[in-house]
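Below you'll find the structure I mean.
With one protein chain withheld, the remaining protein chains of the complex are depicted in position.
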Amino acid sequence: MRPFIALLAATALAPVTALAQEAYRVGLSGALTGPAAGSYAPAIEGLQLYIERLNAAGGIDGRPVELIVLDDTGEPSRGATNSRRLLGQERVSLMINASLSSTFAPMIADAQRAGVPLLFASSACPAEVYPPAQPLLYCSTAFAARYDSRATLDFVQEQAGTDIDLGLVAMAIPLSRGEIEAAEGLARERGMRPQAPTIVPPPTADYTPFATSIQQAGADWVYAWAPWVTQVRTVEALRRLGWEGNYIAWGHIEAEGELARLRDANLYAIGANSLFSENLPVHQDIRAAAAGSTYPADQMAEGWIAGMVVEAALRAAGWPADGAAVNAAMQGLNVDTQGLRGGPIQFTADNHFRATQYYRVYRWNGEAVEVVRDWQAYSVE
Amino acid sequence: MYKRLVPIALAVCGLVALPIWASTSAMDIANQILLASIGAIALMLLTGFAGQISLGHAGLLAAGAFTAGILAREVGAPFWVGIPAAGATGAMLGLIFGLPSLRLRGIYLAVSTLALHFVVIYLGGEYETRRGFSTGILIDPPLVFGRELWDPRDWYPLLLVCAGLTWLGARNLLRARTGRSWAAIHDTEPVAAALGIHVARAKLTAFVISSTITAMAGALFAYYRGFVSIEAFSLFVTIQYVAMIIIGGMGTLIGAVLGAAFVTILPHAIEWGTSLLPTSRALAGSIFAINYAAFGVIMIAFLALEPGGLVGIARRLRGLIRGRG
Partner (left out) sequence: MQLIVNIVVLTSIYALVSCGYVLIYRVSRVLNLAHGELMMVGAYLLLVTAGYVTNPMVAIPLAAILSLTMGALVYLLLMRRMTGESVLAAILTTIALGILLRGLIVIFFSAAHQYPSVPLGLHSSSIQILPGARISTLSLVLVLVTAAVYGSLFAALRLSRWGLRMRAAGQNPLLAAQRGINLHFIYALVWGIAMFTGSVAGMLISLDAGLDQTLVLIGLKAFPAALVGGLDSLLGALVGSLIVAAAEVLLIQYVNPLLADVVPFLILIAMLVLRPWGLFGTREALDRV
């Protein structure tokens, strides 16, 4: 008798729970922990803070956004497991990847199978998002293969002309190598004298031998496009060898803090995100939201931008938002970054990267990090 | 005799009926356990039975996975070609990995297999870069009997059969002459030689057979995940497999399976356990490290306190239940 009553009670309660508010469901698989976490976890936290703030303000038309975050520790097999779970069990209408490029392939395949859009936020943009873009794949991350090198070489050319010896530094991971090898070709086309790229294996005891080979080949300028640790260790080694040339590196999330630590007037960082030291209203918002967070506020820009893209996409998709609706919405998206980037992020049916990419160059001028060259626009074809 | 059959029959029924009531992620874990069991049985044959230390297991898995991936990508080879091809690669590598064992023992053998692992990983990375597969090699889901295998539920029967075949094959091998010669060379090589057992041949056979199975397991992994990339085959993976055979119980086949299940489930159990604690996002950031530390502690505990592994514990419990009285 008693079990029967319990069953009756349970079925009576069921409709009550069904009345709970329906939410937009977004899934994320990222490197929250693991060796690569330092580059991705801050952005993930930034996104989480953005969504929390959005929900506290009432969500989208009164509906909350539920963000499901799964850790893949940077490992491809975990990325695959996560994407299957997000798509199969959690039934998200938008999936986000914030992890190493090795996790891309399985997530892309799963997303395309399920017809759910996949946004790359804080991970390097895969080739598939550039025009002509493949369906369902979008990218809001700052760095851009080929365009980064073009912009850097433009800057170097502005500063020093083309009659220079150019050192090139990459880490021994396919993405970095590929970019620097392409840069070598571009530099040669312009009439510069690029050295053969110096490819540094990740876990190196001593960067001096690599710096030595760059210095001995007589570089005036050195361009590095690699994870921050490779970029910074190489320039430190070069300085220890007494090299006084100019070093330009990609401005990762650590760049702002590190430029201040290194105090090197000939070290330039080129990037697509603005500086927190400018203290724009959006920077203040991020700082306020990040009070008491694990990671410093000035490393959260990518996550905040991803949050902006997610909000805009869900708003435009309306309710109910399934994968197809969100995808359709994203194809015409125009997101105002409020100053975090040089301009808006615009997607079109053909271009899932952005219509225009903006770059700035910074360096330490003795007292603070200053802007050496303001936003330069490159239209993406 | 019937006493033994009943639990086995129940176990088989339970295994076959699993897809009916288990969730997708539970099925995924079950599949991972089956895949890991195949690799663990292979390592158990080599280290647990034939007594040859090998720290190159991840390199062999990688070789099998890359063979399947390369053939699928470059030549469009189907599933039925990829797996045996991976096995062939495994056999060849097994020969190379096994050659040092003819001259070296103990730590030197361990170190030589370790060095070979690094070389294989380096070659895999170079292939990925040279061929432009910077984000790994994508493999289409295999077509088995006209059905595309993608959902974990689809994979389960195939993997169950593969694991079962590996088990039966291993068991028969151990009962046959090869297995007996392995038992002989395990501890007492000189005696084995004196008894007329061709020690070199037994050692190389152990390496070749073990590596063939391992490479095929690697290929299965590749098809299951749908892609291959070198980051998935680190030294930690080797350590995990070695842990499987130790935690399970060295020198037993069931130990390989138990150990595979234990090591596969452990990170999920830890994640579930930490989710029960009242935590903030801060602890979530340490899950990876907690997994690592817990893995180390458990391995040390088994090595120092219960070298017989889970099988040893089971035996002791059985002895306690039966014996005292």
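The first chain written gets the first letter, and so on, giving A and B; residue counts start at 1 in each chain.
The rule we apply is simple: a contact is a pair of C-beta atoms (placed from the backbone, for glycine too) under 8 Å apart; a residue touches a chain by one contact, two chains touch by 3 or more.
Bear in mind the structure is a predicted one, so any value in this text is a computation, not a measurement.
Trainee: What chains on display are touched by the one that is not shown?
Mentor: A, B
Trainee: Going by the contact rule already stated, which one of B:G39, B:G64 or B:P100 would touch the omitted chain in the full complex?
Mentor: For the chain that is not drawn, the touching residue is B:P100.
Trainee: Pick from B:A9, B:V161, B:L195 or B:A289: which residue touches the chain that isn't shown?
Mentor: Residue touching the chain left out of view: B:A289.
Trainee: With the missing chain put back, which residues of chain B would touch it? List them for me.
Mentor: 47, 53, 100, 103-108, 110-112, 115-116, 118-119, 122, 126, 189-190, 193, 199, 236, 239, 242-243, 246, 285-286, 288-297, 299-300, 303-304, 307
Trainee: List the residues of chain A that touch the chain left out of this view.
Mentor: Given the touch definition above, chain A has residues 33-35, 37-38, 172, 198-210, 212-213, 215-216, 229, 233, 236, 239-242, 261 touching the missing chain.
Keep in mind that, in the parts below, only the chains that are shown with their structure count from here on.
Trainee: Centre to centre, by mean C-alpha position, how many angstrom separate chain A and chain B?
Mentor: 36
Trainee: State the interface residues of chain A toward chain B in the complex, per the touch definition above.
Mentor: 32-34, 37, 41, 45, 48, 71, 73-77, 80-81, 84-85, 88-89, 100-102, 104-106, 109, 113, 126, 172-175, 177-178, 294
Trainee: Which residues, counting only chain B, touch chain A once they are in their complex?
Mentor: Touching chain A from chain B are residues 23-25, 28, 125, 128-129, 132-138, 150-152, 221, 225-227, 229, 231-232, 281-282, 284-289.
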